[in-house]
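Have a look at the structure that comes next, please.
The chains shown are only part of the set, and none of them has been moved.
All chains are identified by letter, namely A, B, C and D, in their written order; residue positions are counted from 1 within each chain.
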C-alpha cells in the first residue's frame, strides 16, 4: 500500500459487520450499524507531535476498535479508508 | 478476554441494576436508570499519554463507579462493553 | 464507608437545609433551594493528576461549600452521594 | 468569620450601591445595577493551584472590583457572600 500517514496518524480499513442476520436475511448497507472494528493498513512514524512524544502502539495487520466518527474518510483506488490519530484507536482485538 | 485497551483506557462491563422493584414487578430495560456501576474487564498499560505520565489505578475485577455517558460502547462477541479513559472512573467500590 | 475515590476526587454527602421555615411550615423537597453545604465522606489520594501535582486539602468529616451542579450524583446503599474533584470544593466551613 | 476558602479562592461581600437616588427616591433592589464593588472577607492560602504557583495579592478588608457574574454566591448565617478565584478580582480600590 502506498499511503504514508504523517505523524501519529494511522490508516485503517473498516471490517464489514456480518451481512446476514440470524434469520438469514441479507441487510442492505444502511440497515447495518456503523462498524467500529477495523484493520490497520498503514502507521505513521510517531515522534514528537505538537510538542508531545508519541510512540506508535499499533502495526499494520492489527484488528482495532476505534472511536466512532473519528478521523477522515478517504477513497483511494476505489477503496474506502479512514485516516485517524492513534489516540482515536481505543483497543487492539487479539 | 482478548480486547487490549491502548494507553490509559479501561474496558468495563456494566453491572445491571436490580431488575425487580420492591413490589416484585420486573422492569423492562427502558424503565431502569442507566447503571453507573461496572466491573473492570481489561486495563491499558498507562505510561506517557499525550505528554502526561498516567499510572493505572484500577485492575481487572475492580467494581467501579464511572462518569455517566463517558466512553464508547462496543459490542463484542454479543456482549456490551464500554471503553473509557481511567480519568472517567470516579471511584472504586470495595 | 467503602467507596474509594480515584485521584483528586472527593465523595460528599449533602447536608439538608433546614426543613422548616420560620413560620413553622415544613417545605416539600422541591420548594427548598439546592443545598450547597456538604460533609466530606471520602477523599482520593491526590498525587499527579493529568500531569499536575494535587495535594488534598480536605478530609472526611469536613463541612464544605461546593460549586453548585459540580460532580456526579451516585446512589449507593440507598444514600445519595456526590463525587466531585477537590477543585469544585470552594471552602471549608469551620 | 469561619469560612476558609481553598486554594486561590476569595470570599467577598458585596458593597451595596447607594440606595437613594439624587432626588431622594429609594430604589427597590431590582432597579439598582448589580454592584461590582465588594469587601474581601476571607482569602485562601494560594500555593500551587492546578500546577501553577499563585500568590495571593488581596487580604481581608480590601475593597475590590470584581468581574461581574464571576464566582458562586453562597448564603451563610443569613448573609450573602460570593466565593471566586483571585483571578476574577480586577483591581483593589484604595
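By our rule, a residue touches a chain if its C-beta (ideal position, glycine included) is under 8 Å from a C-beta of that chain, and two chains touch if they have at least 3 such contacts.
From a predicted model like this one, the values you see are computed outputs, not experimental measurements.
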Notebook entry, point to check: What is the total copy count for the complex if 4 chains are drawn?
Noted result: 7
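In the analysis below, only the chains that are shown with their structure count from here on.
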Item checked: Reference chain A; chain at largest CA-centroid distance -> D
Item checked: chain A and chain C: spacing of chain centres that average the CA atoms, whole Å -> 42
Note to self: Report the inter-centroid distance (CA atoms only) between chain A and chain B in whole Å.
What the structure shows: 23
Next item on the list: Identify all positions of chain B at which a residue touches two or more other chains, and write them in rising order.
Entry: 51
Checklist line | Interchain pairs in contact, sorted by label | finding: A-B, B-C, C-D
Next item on the list: Quick one: which bits of chain A touch chain B in the complex? Just the residue numbers, please.
Entry: 36, 51-53, 55, 57-58, 65, 67-68, 86-87, 89-94
Notebook entry, point to check: Can you list the chain B residues touching chain A in their complex?
Noted result: 2-7, 9, 11, 42, 44, 48, 50-51, 72, 74, 76, 83
